[in-house]
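Below are the structure tokens for one structure; questions will follow.
Removed: one protein chain of the complex. Kept in place: all other protein chains.
Letters A and B mark the chains as written, and numbering starts fresh at 1 in each.
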Amino acid sequence: MKSFKKSSFFLKILRYGFTIFIIISINFILPRMMPGDPLVFLFGEEVYGAAIRNPQLLQSLSEKYGLDKSLSEQFLIYIGNIINGDFGQSFSFGRSVAEIIAERIPLTLMLTIPSTILSLFIGTLLGLSLGFNSNSHLKRSVSSFLIALHSIPSYWFAMLLLLVFSLWLNLTPTGGAPPKDANIISILHHIALPFSLLTILNIAYISIIIRGLTMEIAEEPFVMTARSKGLSWIKLRIRHLLLPSLAPFLSLAAMELGFAFSGALLVEIAFSWPGIGYTMWQAVVERDYPLLQGAFTAVSLIVVLANAIADVLSYIFDPRIRMGENE
Amino acid sequence: MKLKNEPSREDVELTAINVSKIYGNKTLALDRVNFSIKKGERVCIVGESGSGKTTLAKILCGMIPPTSGEIRFLNKRIDEMSEMERRIFRIKVQYIPQLPDLALDPTWYLYDSLVEPLRIHKLIASKQEERDLVREICEMIGIRMEVLMRKPGNVSGGELQRVVIARAILLMPYILIADEPTSMLDPSLQAKIIKILLDIQSKYNMGMIFITHDLELAKYVSNRIFIMFKGKFVESGLTNEVLINPHHSYTKSLILNNTS
Partner (left out) sequence: MNKMEIIGISIISCIIFMALLSFGIGSIIDFPKSKQYSPPSIQNPLGTDDLGDDILELLIIGSRTSLLVGFLGALFSTIIGTIIGALSGFFRGVLDDVLGVIIDVFLVIPALPLMIVLAAYLSPSFWNIVIVIGLLWWPTTARLVRARAWQLKSAPFIESLLALGASKTYIVFKHVLPNVLGIASARFILSVSHAILIEAGLSFIGLGDPTNPSWGTMLHFAMTRGALLYGAWWTFIPPGLAISITSLAFIILGMGLEQRQKLSTRSMEDII
């Protein structure tokens, strides 16, 4: 049994490796699959125009990316470049993609990680309390409200917040990141709106999932028995709910990080918060494909990594093994 | 209803010889089991859940293959049968599953589920013939025709179990395997269903295998009994003899538990 668990664990990790491979392959295939010269996608219209007039430049660019070689050789060169941290040149910024991404990831993390931690905490408590005796009127309307939040576009929500807090009340800036040498007050001033919005959306997402899990577990016989034995709410929740669901909770946390990242993309755009999402937007506007792909790769890698870490953690903390020892 | 090449009815025998079954993760479900039943016999296989009785039942009717050993029907190994012989085996050995839940497709009307086996094997020439046969069988088993116009979600467990039985009987099997056919029903219904099964058995002179954990039931329905424990038959013989004078300690404990 244990060896079986172990092997399925390694299979999972292997699967993440495969996922990364697929992400890189998608990035490789897309510019080469689309109609037109892949050079346009790799260097942008301007360079491409110049290169066509200058055969020597064209030659050197082609050679650098191995475009004159077979697809499989190109793929090897591509992977080699990525391993060396070379994601190409952003033609709208005129700098290397890796540099831009490295500059902007911290801004996204600054927004998403505290928001994820806070919303996991609040969302879990909220979800637990909504899941027990879920039929009460108040709890049902709160749940409905949280579900309704899912159908509000985050960027539109952001626009409303900007309208009220920046334009009408003049409390916050209309967007953008704090300047480089900003003090803590200024940082908080800038981050307040995007952080609050992201956290509200994350709480809505997490609490609905936790509520569902709780409602399932609350119907199980052992919880019923525990309740009839008069076990206090807090103890019951911790002993029968939090402990056994630690592993699913961790994978939820990882999924949630993925969700937070995707959600943060659009929130960043609306607040002009120059993280990865805003970078993707800039890349789309300029049709700066290398930058777009770099940003996509960065987001995906972070999400895959978060999932993998959660799997490792839930393997270490697997409560089924621990509970087996207790019995 | 007669099939082409239908065998003469008297020499029908279903046999398991040295049958073992090992499931994927190396659990031995059946360990060199020998078993046989002839037409007209009533045989009980008694054992606790997990003893391997359902596995044996499914192997006997060809639902799952044995890991080793052979199943013979009409003196022919079922894995060496021709298409024609296999078709006869599939029609003439019928299995009634344990759970009425999902025993029939929840999206189908009961009537369609009931006649589906007939249609799959194209045993019926006309709609009229089909309807007459259904009416006859339903009358015998006690199914009201309007029940057949519903889906499984809208009928009671007892009605569902009757339809499942009718579905097997429609094919006029020689051997009928009933796997705990009443374990999910309440006691008053149990007796009715058992009576229906016994009536059918004697009317068509079928061979019937009852699979149960209930010794009282076994005593009531069967002439011969097999006691199964951890994938083996620990004792077998005439029901009365085995139950009055058990040899194996497991049988003794079963009898003790049953009377207490």
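One rule holds in what follows: a residue touches a chain if its C-beta (ideal position, glycine included) is under 8 Å from a C-beta of that chain, and two chains touch if they have at least 3 such contacts.
No experiment lies behind these values; they were computed from the predicted model shown.
J.: Using the touch definition from the top, which of A:Ile13, A:Leu76, A:Ile113 or A:Ile152 touches the missing chain?
T.: Of all options in A:Ile13, A:Leu76, A:Ile113 or A:Ile152, contact with the hidden chain holds for A:Ile152.
J.: Would you mind spotting which of B:Pro66, B:Pro152, B:Gly207 or B:Gly231 touches the chain that isn't drawn?
T.: Residue touching the chain left out of view: B:Pro152.
J.: Which residues does subunit B use to touch the chain missing from this display?
T.: Residue positions of subunit B that touch the missing chain: 58, 61-63, 86-87, 90-91, 95, 97-108, 113, 116-117, 120-121, 152-157, 160, 184.
J.: List the residues of subunit A that touch the chain left out of this view.
T.: For subunit A, the residues touching the absent chain are 15-16, 18-19, 22-23, 26-27, 30-31, 34, 41, 147-148, 150-153, 155-157, 159-160, 162-163, 167-168, 174, 258, 261-262, 265-266, 269-270, 280-281, 283-285, 287, 289, 292-293, 295-296, 299-300, 303-304, 307.
What we mean here is this: only the chains that are shown with their structure count from here on.
J.: Give, as an integer number of Å, the spacing between the C-alpha centres of subunit B and subunit A.
T.: Measuring from centre to centre gives 55 Å for this pair.
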